[in-house]
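One protein chain is absent from this view; the other protein chains keep their places.
== chain A ==
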Amino acid sequence: MREAGIGRLLAANLLCALSVLLTAVLPALLLDGFSVLGTHLTWLCVCSVCVATLNIILHLVLKPNQSPKRRSFAHKISRFLKCCIYFFMSCILFHAIIVLYGAPLIELVTETFLFAVLLSTFTTLQCLCLLGPNIQAWIRVFSKNGAMSIWESSLQITSMCSILGAWFGAFPIPLDWDRPWQVWPISCSLGATFGYVAGLIIAPLWIHWNRKQLTYKSR
């Protein structure tokens, strides 16, 4: 049973990773003049939208945390609205944190905001899909022994990897190599993407390696 769970997780994660890679390649065939470095803002929008839709579809199909209660339609609508509000608030929060870290305040606002949207897609959207708009569950998941299933462990790993990737992506900015990918926010967003993909691949492997130590408290 557990192995099947890890297998499903691996399949879902690989599909997400593949979709991210496709967003870099496919639009070049459909739109002319598209490139990840050249039209970076377009790529950010495309990537966020693709990853978001894929994640939503995967979680609707796979339903990793099935709640047995049937909810009313109005409840579902309110949950959906709450999710949207939380997502938007997390975008604003990420934007503020990025500006406080040293991003320009008045110039390049669109770039910073789209980077914040990308980071939110990689972190907050996963939380919303998996745990719903429930802040207490989020608090519980992001603590040391708080993961209650392999999907939540995977969520921990991918979120932390994408944020670490974004942090490391800030390192090439002061270098004087004059490369096109040193422009803000390309290096940070590429770092976040690499971190996310790496987290997607590492998470099933880590869970498989540690499957004896990971004991989840059953609800």
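Definition applied: a contact is a pair of C-beta atoms (placed from the backbone, for glycine too) under 8 Å apart; a residue touches a chain by one contact, two chains touch by 3 or more; residues count from 1.
The rule is simple: contacts and distances are computed from a predicted model.
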UniProt protein name for the omitted subunit, picking from "AP-5 complex subunit zeta-1 isoform X1", "GPI transamidase component PIG-T", "PIGO transferase" or "Trafficking protein particle complex subunit"? "PIGO transferase"
Out of A:A11, A:L37 or A:I139, which touches the unshown chain? A:I139
With respect to the chain omitted from the figure, which of A:L108, A:M148 or A:I202 is a touching residue? A:M148
For chain A, which residues lie in contact with the unshown chain of the complex? 97, 99-102, 105, 136-137, 139-140, 142-144, 146, 148, 167, 170, 174-176, 217, 219
